[in-house]
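If you scroll down you'll find the structure; I have some questions about it.
Note that one protein chain is taken out, while the other chains of the complex remain in position.
Right, subunit A next:
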Amino acid sequence: MTRPAVSIRTVSKRWMPEGRAPVQALADLDFEVAPGEFVVLLGPSGCGKSTLLYMIAGLEEVTGGEILADGDPVTGPSAERGLIFQDASLFPWLTIADNVAFGLAVQHVPPVKRRELAVEMLRRVGLGDMLDKKPDELSGGMRQRAACARALAMRPKVLMMDEPFAALDVQTRSRMQDFLLQIWRDSGASVLLVTHSIDEAISLADRVVVFTARPGRVKTIVPIDLPRPRPSRDPRYHAYRDLFTELLGAEVDRAFAEQEALAAR
């Protein structure tokens, strides 16, 4: 049996803000991500799904349970677990090619070699003629592609994305989803993508992990048994959409009620 790419074992996270009551962000999470699997984390905003990504990336510490990456406990960040942010976070002082080569530069790969690799990665994401542009000169979708190339240049085993397409317009968004599926197939990496969009979850995922409102727990895990591409007119697609709408609706209602109760205090 192959080792899971990521194991999340009874993980919980509690924030300890100074001078205020601690907040339970995540509780008793328990699931695994297989190598090469595409998992979408779906939940109401504020449920802590992004925090989970940060913990898998090694940027945040768990306060209970443990996270294993490829069988080893996560103790800190690693290039094997790439993370892509909503705003792409390209460095404005580097050209696109230098941004992609940043990780290689930090690891002392010689300049010629890293330029070669960066060019190859950028070709693969369709930005072969944007090498020496500034990040400012690219559209939002292109910046997100460049961020993908930067993560992929490190040959990660797990690629994590924190609402990567939330800031893009609808058309660009659906293009980017196709692009992401292609990247995912080519690279063979596992993908963990956080979103609050039901459609994004259904079009992309092998499995969808649905979160409850705060404290975030795994409400249920739904495998999507549809061949890709998944046109939204397919009746089975509709069935999934109804299912997720119902699952999330209950959580959003709960989150709202809780916020109102907090505001009333």
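Following the convention adopted for this analysis, a residue touches a chain if its C-beta (ideal position, glycine included) is under 8 Å from a C-beta of that chain, and two chains touch if they have at least 3 such contacts; residues count from 1.
Following the convention adopted for this analysis, contacts and distances are computed from a predicted model.
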item: Chain not present in the shown complex, as UniProt names it (candidates "NADH-quinone oxidoreductase subunit D", "Pimeloyl-ACP methyl ester carboxylesterase", "ABC transporter permease" or "Ferrous iron transport protein B"); value: "ABC transporter permease"
item: Identified contact with the non-displayed chain, of A:G82, A:G141, A:P164 or A:G216; value: A:G82
item: Selected residue (touches chain absent from view) among A:P4, A:G103 or A:G216; value: A:G103
item: Touching the absent chain when the full complex is considered, from A:M121, A:M154, A:V209 or A:A255; value: A:M154
item: Residues in subunit A touching the chain absent from view; value: 57-59, 76-79, 81-83, 85, 87, 89, 91-94, 102-103, 105-107, 134, 136, 150, 154
